[in-house]
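Only a single protein chain was left out; the remaining protein chains are all shown in position.
Let's turn to chain A:
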């Protein structure tokens, strides 16, 4: 009876709607798209080329280049190879991103790797991807970025020693809560925050590059003489240097998370990639050059926070701006992570791979509030225990497994899905190279320092299979019985509705 009433009611609604607004189904979908655009892409409705490039540059440049650019240098030990590797990593990231561009224009669905894995290998690898990234990689990287934000922000108050854990954790939790609130309350506010923080990031990048160029012009080129002397070049050292260098470029696939919202994606997606990533590469190389103008490679390796040392030597007495802007930059990365992470849950929820409610949208604020709150909660759980950094580091190899799988998907689909329209078609050699590099990057840390923890990580990823079998494949009725009332009450509490409902 209730059902019938409901149907009647819905019919009535439709009728009234039709009466009220002359446009019916068609514009309704447009509304949806507009709504989706609103939360999926915060830089305003025009997701053009410029904002695409901004997004790439803004998300790739994190705090790493300011704090620990030494990981590359530590492996090759000389200035010349170090700069070469930074540039080469940029090329590699561009290649990877081009593969993603082909995938993105072939399968125009948001959600990054998820839809491609789904298309090429079916639901199980796709589920494992979302299982791993939803529960571990994404929330933990959100947590870690917030933790490092807290560390940088509190470090000036504790000269000469580490800030107490209580301070770091309180501050990190506060950052998570604030970012979660801001992003679930308003897409606009979140994007204003993001724009401001990205601007701050670009300012400090510009300051470092310009002062480096000025120093070079003044003739401080001592550290570039014989720049290949004393380098330590072997297969293992170079692959480890690449491994570390590529981390600084992580985020090159960000644009694929929002393919659906790109304006003219066939043109803008590849163009943004071709312009954006080399731009980042140039920034990285120039920042490194700036560092080398004032620091020898030994000093750079010994510095706790390289940009801060640079600021102390070059910008004094205004050296305080460096730590301040590094803090902004870190906060920006955290905000950005929260943002893309939200989208991933949303897509997985849409496919029914996680609780449906996670894909719902707030009625009042038009944000994917459940997804964001879910991330916030998981991230806070991650910062509570003592030392998660190490555990999470082990999981980082999982990221490359999925990158490799995704690019492999590209190759596979060249044969299995010939009929698909490919507006961009990269030479087959590119995905082959990227796949090989991914394999290398997955194996490199395991071979160089084999640990049992990698096995646990693999087991965790595979344990997703059990969950998949129980809840997604078999769809146990008792699970439904529990989830339904919870969904209902949460829906009413948070005022969220499924996106699809509007389209019906």
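As a working rule, a contact is a pair of C-beta atoms (placed from the backbone, for glycine too) under 8 Å apart; a residue touches a chain by one contact, two chains touch by 3 or more; residues count from 1.
In this text, contacts and distances are computed from a predicted model.
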Chain left out of the displayed complex - its UniProt protein name, from "Proteasome subunit alpha type", "Eukaryotic translation initiation factor 5A", "Amino acid transporter heavy chain SLC3A1" or "IBH1-like N-terminal domain-containing protein": "Amino acid transporter heavy chain SLC3A1"
Option touching the unshown chain, where A:124, A:177 or A:279 are the choices: A:177
Residue touching the undisplayed chain, where the options are A:88, A:124 or A:167: A:167
In chain A, positions touching the absent partner: 2, 5-6, 9-10, 13, 16-17, 20-21, 27-28, 30-31, 34-35, 38, 154-161, 163-167, 170-171, 173-174, 177-178, 181, 185-189, 298-299, 301-305, 308-309, 312, 316, 319, 356-357, 363-366, 483-485, 487-488, 491-498, 501-502, 504
